[in-house]
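The complex appears here minus one protein chain, its other protein chains still in place.
Note that the chains are named A, B and C in the order they appear, and that numbering of residues resets to 1 at the start of each chain.
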């Protein structure tokens, strides 16, 4: 079979895949845009090929160039990572056509799960619960929607068919308010997308986002690796994940029930490789299929920590046509794992992206800490790609231990040169609701603010005052020194020389 | 009980202990010499106290200052780490006298195990096998030694009573050559130590250094955590450790036999806290007590990886008077762990110490990799303390997987500013004898050389030539540029500007 | 040297006595400050407690990020303080507001036109960077004077996109 793998990605996930290949004795081929010549995945791979200018559409999204590099380098397989081309059925198809192994699912599975309505119909037919609603039936009139609404039940959501980003979305609590809300939703959707069509969906209150990791080989074996809790989100972007979920916890029966349903969903599309079934789970532990991610997830390491399964190595094993290394009854969750996504964003400035050169980095290390990152001291963060620069993953014997360890690791983690979301996570881990495990997908947006979080905590204003004053004082001395130069202020020389020394 | 711990140490082990305390919610107090103001343990601790000039005898070995800081800061306990005062019975005693909990064994246990003859007699009385010999019986005449020799059996060693460092040591293969060797050994010992007394010890050929980690609480429970293989040594300094030992491997009966004997040795001195029993093991799996280390070991993390037990947290739990968190039958070894000691030494120059500022550091990360270190980019390595700057620890499902992972981690690990032993480990991991697991304590000194190892490997002389030539070429251009300044050599401007850019 | 230092609205008198002594509202702290890896990361030992903070200057104020908490700090000596107070309170909002690109990016929306009245906080430009849509808002009430970018345009960091007078 293949013994050289092209990694059609960049950043931490490219590094992750290269490591797995290297540990399996496989050769690796990196591709890079002009912005990434010095990126870690280029440095760590056995071979590296330039594929174009920085914008992804000119480089990492260019199927033709990737296939050309695969052929030129003799790579027998391509790992797509996540994002970019990972969920493009035509890329999986193109690999197949060229006789290159695509380390992921087959085109049909990607295409089916990539179309929301088809995915919903397919899994529903396999007996997987879906959120009640009218999605898939388009062009319904107001009268039709008003007739269906009571069957779905209130509260419910009006959503734009063309939609996204909350535009044209309305929450409906009673039949009476529905006509007016339909009108305004349609108007907003029309304005935003040029399409006023809407559909209805049951509103799951206090919903958690919980997902099940599955693995499927080419011999018909499908297993699940338990759940991940991903409700800590902002603008539908996950920020922090844990496994197990606090709302599943010791309820093994519930875990297995969700797991079995997830396996069924995967089987419904003849799934192969690693994949994830996302569910919305309500307070009463009813769960509804949300979507399937037909690829490796960002947050896969927390599942690796609690199950001991190396998911990327399993993907490669599957792609080589070998049976899974585990049966379902060999999978058990041990302890608790958490992942904090470290983004180059300023949590004190509305999570605004932050770019620049990383001047200094100090990684948290020691027992139970794993960092997956594609950056290093000296690397330049550019505006071309997403802001995820590092994943901090910890393991503890229990949720409490994992929280304590995550706190100490976050405090140790120092990144100089760009702003990061580290303070966000530090604040999150101090919130009593988070510690109690009682949060839903709206927690960050509705119940959390950095400023309030700061105000609630033990603070050291005197210390901050001393620090800032010493630095400001020094800046003044430094400026004065430059101006006066020859006429050195001897009363300050000691300070100055000390400063010079510590800044060297 | 105590909720603030003073760490009477520096470097990676101080950081390790601070992390454990922090994760347990305990306050930490660091101490530092003038050379260590910016050390990681000072930065990570809640409090930090200066205790004197760089030389250890003026700072880290000053019991009076340490106890004074403990009292001043209100620390209820002291963790000694390893080295410095960790195995000084009088320090354990002084803590006891001052009402401060010493996180380690009681003075009697330290004192007994610290005296080689007493330790040997004590454990032998408890039925622990010791290396046959005459140690403990001093002032034996040549005639007496010649009479005892056949009972010990050949080959045997003549060793200086006052000795150390191989001075006065002779290997004896037959009774005939013994009188002459006795004479020369006595003469050498006399010259080196002013004491010509010698003793005999059976020579264990092809011996491995294998040690058993034990844990003992104040309630009389003693358990062992399996073995560590520590035969990769140079000048009696361990360089690389693994757990399990390849020579024990799946032989669970042998492991338990050694483990039970180790427990007996610990019980013989009413041992409390974490400790290690070192054995010499011959080819036929006979094992002999070597010594007991009455403290935490440098290499404890490999045992943590394979057993899942956090040894430092257990030490603290024991010191708080609580029973062990585990019983013997809850301890199982899972997978394989290895530790490479990264020393600031030049393996290509006879392991000469290397000092200086760490200008840049890139840590290996990802699954199954743990780094314990006390240094960072910007930190200054001084000549005052030992050369261990980092421990690279990996875990794999099997020995083969662990070796592969260690190789990729070593290749990723970049330290700029001092020379390190990373290339030594890279070469070690390519040696077929090492890979086969067939090595003894003399392997590194007798069967290994960096130059030969390099010569055996796949090399890239053309690539090295290109690299060096490009750098040399650039140096020439740079020099020329400085000299000629205004008269810029335009044919080279492209090179130069590119160089400037990549060096910024 | 005496400073008036304001931390999150709380005024403190900070006097630097010598290299190792600082008084805050008269209370003396024994201190030892060091830049551990060059600016802006500092280690401070104060009365033997170990703190670590990032210190950023931002429009005349100091941001101290320490232990996951952000402190906004104003440091003034008497002269500076007198000047600022004499300047009056309204000085800040006078003059035009120039919306500069906080990072390189692609303009994906410009929901305002010249002459339009805007309130402080209204979105002036949506800029895409790092695959995120970032809403950039008016810093004051006023009238849009100039719009210097259009949808689809790539902008450099610091480039002025909209002015409000």
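The definition used in the following text is that a residue touches a chain if its C-beta (ideal position, glycine included) is under 8 Å from a C-beta of that chain, and two chains touch if they have at least 3 such contacts.
Small disclaimer: the values here were computed from a predicted structure and weren't measured.
Although one chain is omitted from the display, it touches the following shown chains in the full assembly: A, B.
Per the touch definition above, the residue from A:5, A:26, A:48 or A:210 contacting the chain not shown is A:48.
Of the candidate positions A:92, A:233, A:343 or A:377, contact with the unshown chain belongs to A:377.
Where subunit B meets the chain that is not shown, the touching residues are 344-345, 348, 350-355, 359-360, 362, 383-387, 410-411, 414, 416, 422-423, 425-427, 430, 450, 454, 457, 459-473, 475-476, 494-495, 498-499, 502-503. Within the entire complex, the positions of subunit A that touch the omitted partner chain are 30, 37-38, 42-49, 73, 376-378.
As a convention for this text, only the chains that are shown with their structure count from here on.
Per-pair counts of C-beta contacts peak for the chains A-C.
Comparing the CA-atom centres of all chains against that of subunit B, the greatest distance is found for C. With centres taken as mean Cα positions, subunit C sits 30 Å from subunit A.
Touching two or more other chains at once are residues 360, 362 of subunit A. Contacts with at least two other chains are made by residues 34, 37-38, 49, 52 of subunit C.
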